[in-house]
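Before anything else, here's the structure in question.
Excluded from the complex is one protein chain; the other protein chains are retained at their positions.
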Amino acid sequence: MANYQIPSWVIFSIFAVLASQYFSGSHSASILNSIAIAALLAGSLRFVMLIGELNFAIAAFVGIGAYSAGVATTMLDISFFLAILTSGVAASLISMVFGSITLRSGGPYFLLIGFAFTEAMRIVYSKTDVLGQTSGMVGIFPPIEFDDWLSLFVIIICLGLLFLMYVIEKSQFGTIFKSIRDNSDVTRTVGINVLYWKVVCFAIASFCAGIAGALQAFVNNVISPGDFGYLLAVFALAYVKVGGESSIAGSILGAIFLVVLSEFALALGAGEHIFYGAAIVIAVLFMREGIVGLVSSTISWITKTRASKEERV
Amino acid sequence: MNSEQTPLLSGRQLERRFGGLLAVSELDIDLYPGEILGLIGPNGAGKSTTFNLLSGFYPPTGGELYVMGERCTGKSPTKISRKGLVRTFQHGSLMPSMSVRDNILLGTMHQLSGRRRIERIARTEETAEMLGLSAFLEEVAGVLPHGLQRLVSIGIAFASRPKILCLDEPLTGLNHTEASSALHVFERIRGEFGCSILLVEHNMKAVMKICDRMVVLHHGKPIAAGRAEDIQSNEEVISIYLGRLDDE
Amino acid sequence: MELVFQLLITTLQISAVYILFSLGLTLIFGVMQIVNFAHGHYFAISALVVVYLMPWLVEAGFPASAAYILSGLIGIAAAVLVGLATYQFGFRHFQRDMVGSFILSVGFVLLFDGLFLESFGGASRSVPSIVEGTVSVFGAAITGQRLLLCFAAILTAFALYLVLMKSKLGSALRAVSIDQEAAMLQGVPYNKIAFSGFLLAAGLAGIAGALIAPVSIVTPAIGADYIVKGFIAVIIGGLGSIPGAVIGALFVAFVEAFGGYYYGASTATLAIFFLVIAFLLFKPKGLFGNG
Partner (left out) sequence: MNNKDTLEVKNLSAQYGLVPAIDNISLSVKKGSVTTLIGANGAGKSTVIKAICGLVKPSAGTVELFGETVTGLSPDQMVTRGLAVVPEGRRLFGSMTVLENLELGAYARNDETEIKEDLTRILDLFPDLKDRLAEPAKSFSGGQQQMIAVARALMSAPRILLLDEPTVGLSPVFVDRIAKIIRDISSRGVDILLVEQNVQVALSISDYGYVLENGRVSLNDTAENLVKDEGVQAAYLGG
């Protein structure tokens, strides 16, 4: 049976929760929130990589989620939890329509259209009156009772969704997704509807992206079209590549590493763009397996040298 | 033989054009229950195109296709596979980065959808056992030796327990022992599961040995059909295989 | 009628620039099988050099046209140089790897975004006019400057098309994008050709940037708009197809000029996007795409 690595997840979650209680100052809490949301975005981007596609429309779905949360909270007075859920569902539904057209083409076509979709959605936000046009929406507050617990809540939701994606990846659905990436023709010949499952995978990832958007809206209280440009997708890609795309742990590690490092870098005065750009270029050119790959090759190197030492002795 | 039975798979006057090129035409083909049918012919005779027509990867530009008695002309590969026709490919007919277990498991997914995972796993292991792959279930398929990879691709296809199994050059690159054990597996698939097999193969020794009947393609058209001994003594077949020069 | 004519001139001008852009994109996609998002920055660096260098040269006493030509040439050289750097240190190792090359190019995009912002600042700039006065063509009043640049862009696009269709390098590039191995069997040295193709594409983006600089507002982010539209043009035509890129560029420019005039620029951009989605529904691989 599948091994879900439950102990690792539990230990990591306890650390995360403790961290949220320890770093309760507003600045460090906001870093924790950024890390959690960044990890969720990376997980979502990576989830679509399971079917072999690079989803640059992710920024659009984060935006859709954030604006849904904004509309639900400031205009429709929908409750906090329901607003978050609505965001995920809205992003997911739109992604089904978008995906069932663009995933037919797949490959570079899907990638580039996703990029264009992100830009198009930005125009939609900035031209729609009720969405506040270019100045965006303000006053997206979580309920007052959540003031002290927001960080904890964000962390729990993000970890929960990451775990959900992990479980799906390990399940037989994950097998179907990966086989589509590996060899879609063979997958087709055993009676599996490839387009259907591609859309399912995409819709799940977009659900998570939508929720991430809603969380971001509640954390920042303000959203504007500029927050949901393609850079968001590029950052998510940086987390995935730097952390290592072979496992979901890589996405989480990449998010932690880059968000924390960029805090220091920005404090030293370097531009955010240069920092992330350099991180991606370095990761792609020099560490193809990311941090996770470095760690595991270091471990195997250590065990190997030990073994050879023992042999010599 | 079997002339009273209804065929599981039949093509009627199938035709496929690519631009100005007529790759397959006037193709009538029938596969009867429990039969192993060989599809042979020199390189470029249209065997691969025929396979793609029968499995739905190419919609025909003319003629009709029936699978399990139902009209399937122009249906997608997924739909045709769900009727019980499963094929393999000549090259790379597996998921290279996945374990052998997951490869074979994939084959059970649709056919056992809605059933419990335990059943799918049992089916996977039964299939692996039959193909002699039990010891390799946890290996990554793409790094196995070529011969084992061939067996894995047959395993994926057979795990869905098709009524019709279409194998595209399954013996290519196998050594003598591997080939003869693969032939044994084909016999078992037919004997124990009543599955009919359509075989494209250029290993003539094997084809002659295992096939009940064969159809010879040349320039996209069937030019002969019959039992091994008829085909082997057919002057036209010999001449297209060994070539002929117009009398000079 | 006058209006339609003016819009047609605009279409021609924009499309000539898009053609330079999308031909470059489709060329390196076809030859090297890479998706290069940093292509917009070859364009941007050239436009930026022009808008910063030209006013300075004019102040130093150069006549406007000489200042423009000189700064344009330096801009194009800068684009080729940046292209060379990204090829040598990056894309050379990512041929035939679409996802890898794309990710790398996105890294370059961020890096250049940041560097341009640091070195040029965020402000938008424009250049002193090169040619004074307006010309009346079929009753439509057009500034001489625009007309001249429009001609130059069309001429360059046409020249490029000729190079691709008639020259030895052009047919080698096309042959490699159809079938790399078969091209090598004819004696075409693939690595050399890929390198020249890449530099050619970067140079074209540089020319486009130099031509667009005097008639638009230039910011360090100018590359992003053009790269999206350029890729949309390429998608419509089919990745790797040369006539496809030309037709796609004409289409995008047409919608942008006419739609932009009647419904506003952002609506036109939206329309382009939704038309492409609808188009993909019927032609998943574009007009001339093949698998």
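The letters A, B and C name the chains in turn, as written, and every chain counts its residues from 1.
The definition used in the following text is that a residue touches a chain if its C-beta (ideal position, glycine included) is under 8 Å from a C-beta of that chain, and two chains touch if they have at least 3 such contacts.
Remember, it's a predicted structure, so these values are computed and weren't measured experimentally.
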Remark   = Answer for the absent chain's shown contacts is B, C
Ask   = Of the residues C:V135, C:V188 or C:L287, which one touches the chain left out of the display?
value = C:V188
Message = From the list C:I178, C:I217 or C:A265, pick the residue that touches the absent chain.
response = C:I178
Interface with the undisplayed chain - residues on chain B = 19-21, 42-45, 91-92, 146, 149, 169, 172-173, 202-208, 219, 232, 238-239, 241-246
Remark   = For chain C, residues touching the missing partner are 168, 171-172, 174-175, 178-179, 181-190
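Heads up, the rule we're going with is that only the chains that are shown with their structure count from here on.
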Note = So, in whole Å, the Cα centroid of chain A is separated from that of chain B by 43
Ask   = Quick one: chain A and chain C, Cα centre-to-centre, how many Å?
value = 32
Ask   = What is the distance, in whole Å, between the centres of chain B and chain C, each centre taken as the mean of its C-alpha atoms?
value = 49
Message = Touching residues of chain B toward chain A in the complex: what are they?
response = 55, 57, 76-78, 81-82, 86-89, 92-98, 102-103, 105-107, 109-111, 117, 120, 153, 156-157, 159-160
Request  = Mind listing the chain C positions that touch chain A in their complex?
outcome  = 29, 35, 89-90, 93, 98-100, 102-104, 106-115, 117-118, 224, 228, 231-232, 234-235, 239, 266-267, 269-270, 273-274, 276-277, 280-281, 284-286
Interface residues, chain A side, partner chain C - complex = 54, 98, 101-102, 104-105, 107-109, 111-113, 115-117, 119-120, 123-124, 126-127, 230-231, 234, 237-238, 241, 271-281, 283-285
